[in-house]
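Dropping the structure in here first, questions after.
Every protein chain but one is kept in place in this view of the complex.
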Amino acid sequence: MLDLVADDTLANQIKEICGENVKKCYQCGKCTASCPLAFAMDVKPNQVMRMAQIGLRDVLSSSTIWICASCASCTARCPLEIRISYVMDALREIALKENIPPKEPRIPLFHKIFCRWVGWLGKLYELGFIMEYKLRSGQWFNDILMGIKMFINGKLNPFPTTSPNSEVVRQLMEKTSQR
Amino acid sequence: MKVAYFPGCSLHSTGIEFDISVREVCKAVGIELEEIEGWICCGATSAHATNHLLSLAMPAYSLALAERMDVEDVVAPCAACFNRLKHTAVLCQDKATFEKVRELLPIPWENRLRIRNLLDLFVGMLEEIKPKITKPLSDLKLASYYGCLLLRPPHICQFDDPENPTTMDELLRACGAQVVDWTHKTECCGANLTIPRSDLVVELTYRILKSAKTAGADAIVTACPFCHLNLDARQADVHRVKGEIFNIPILYFTQVLGLALGIPAKKLGLRRHLVDPFLIPTLRRR
Partner (left out) sequence: MPRVGVFVCWCGVNIAKTVDVEQVAQKASTLPGVVYSTSYRYMCSDPGQELIRNAISEHKLDRVVVASCSPAMHETTFQRAVSEAGLNPYFMEMANIREQDSWVHEDRELATEKAFELIAAAVERVKRAQPLEPLEFSVEKKALVIGGGIAGIQAALDIAEAGFQVYLVEKSPSIGGRMAQFDKTFPTLDCAMCILSPKMVDCYRHPNIKILSYSEVEEVKGFVGNFEVTIKKKARSVNEDLCTGCGLCIERCPTKATSEFDEGIGERKAIYIPFPQAVPLVPVIDREVCLWFTKGRCGLCQRVCPAKAIDYSQQDTYIKEKFGTIIVATGADIFDASVYGEYGYGQHPDIITSAQLERMINSSGPTKGEIIRPSNGKHPESVVFIQCVGSRDEQKGYPYCSRVCCMYTAKHALLLKEHLPNVKTYIFYIDIRAFGKGYEEFVRRVQDEFGAIYIRGRVGRIYPENGKLIVQGTDTLLGQQVKVEADLVVLAAALVPRKDVKDLARKLNISTDEYGWLMEAHPKLRPVETMTKGIFLAGTCQFPKDIPDSVAQASAAASKAIAIMQQESLFSEPVVARVNKNKCVGCFSCKEVCPYSAIEEETVLEQTSGLEKKIAKVNPGLCQGCGNCASACRSQAIDLLGFTSEQLIAQLEGLAKVERE
């Protein structure tokens, strides 16, 4: 049984990061009703809101926060104008900061490698990024055929494009992660 | 008209044909694209999914660079880049947020430029474009696919009706094509989940392809390199998993406009798609 103790900490953390007030949610369920990926989530979007509302931190280890593709269907349709997709972002941010083991480890790994490559070059070098992701995620052989076809069609640039301002990206990353 | 051009990372690689066709079409209709010198990645989903402030700061830097140019508008053809740039511009209208972001930047930034997507720009000058349409695509049935990032969240994108958008339809009709009425215009393709959870993307793209096919579309037209990748490159996986062959070519709206303007197919990057657009007889003649 769940010991329910009113706890605003999580709601306040979310508010601090993205400005959204999860307490407003009246649980109509329209977010879940609109979500194209609800079928793959362990906790449905409205339940995520509910958990955030009453401070159940288990929500941070749900698969949902990573499965969410940020399509913002929920946000567009929420009758109370809660930007649910921002709440999802904030929950991911909190989960990373608190080192909560993600239920979908490959997705945060994807984001981490993405950010590192962008940090190196200022722009994304897709081929390099994908190769590293494939190696580290263990998904070595997935999509290999697709990759070859794309390469042949000239859709995977073998050479990295870089920005002269990659240093700026690194600085921004450093400054924002300190906060 | 001169605008600052923010191609974004995908348009140098997986979305190369988008970049090619954008440049060709803009030249044809008289839009001068000046690429922002030294632009950096917009941060995409990976930035906003992990660090809210970073997701605002990265586009802000490129926008600050654009403010040095003699332009009013920044054009980002990629829907994802458009979405992130616009997020920064809109959310930084809040003074506190603006200050927080500005402090992080090494160069001055006023947040004064307008963020445009190309669809919006083209439809705005449709009367000028129409006379230039010399080869209307009259026997082509197209499904206009907007996806998420052009439209949502509406308070950011401020572009068209988020539930029933018509901008692209209008452009495609001006190109002479027939536009089909279909159900998955604005549904999500799964975006970057295509790498870590391709199974989910296969499910979502299957639904979209199925809807377009049911509506009788010859091709799906998109404005987003993510959507293009998922709908085009994942069709083989959809076949493998769902046992259904679609072979629906996925085109960028700039390619359709380019063809209608009489630009040869090979100059629009049509050959680079994985699902061969020349399966459609009309296109074979271009």
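Which chain is which? They are A and B, in the order written, and residues in each are numbered from 1.
The rule is simple: a residue touches a chain if its C-beta (ideal position, glycine included) is under 8 Å from a C-beta of that chain, and two chains touch if they have at least 3 such contacts.
Predicted model, so just to flag it, every value in this text is computed and none were measured.
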Left-out chain, listing which of the shown chains it touches: A
Given A:I54, A:I100, A:M131 or A:L156, the one touching the chain that is not displayed: A:I54
Contact footprint on chain A, counting only the chain that is left out: 1-6, 8, 21, 23-24, 26-27, 46-47, 50-51, 53-54, 56
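The working rule: only the chains that are shown with their structure count from here on.
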Separation of mean Cα positions, chain B and chain A [Å, integer]: 21
Chain B - residues contacting chain A, complex: 9-10, 12-17, 38-41, 43-55, 57-58, 61, 65, 104-106, 148, 151-155, 162-163, 186-188, 190-193, 195-198, 200, 203-204, 233-234, 236-237, 271-274
For the chain A and chain B complex, residues of the former touching the latter: 17-18, 36-37, 39-40, 67, 69-73, 75-76, 81, 83, 85-86, 89-90, 92-93, 96, 104, 106-112, 114-115, 118, 122-124, 126-127, 130, 133, 137, 139, 142-143, 145-146, 149-150, 153-157, 161, 163-166, 168-169, 171-173, 175-177, 179
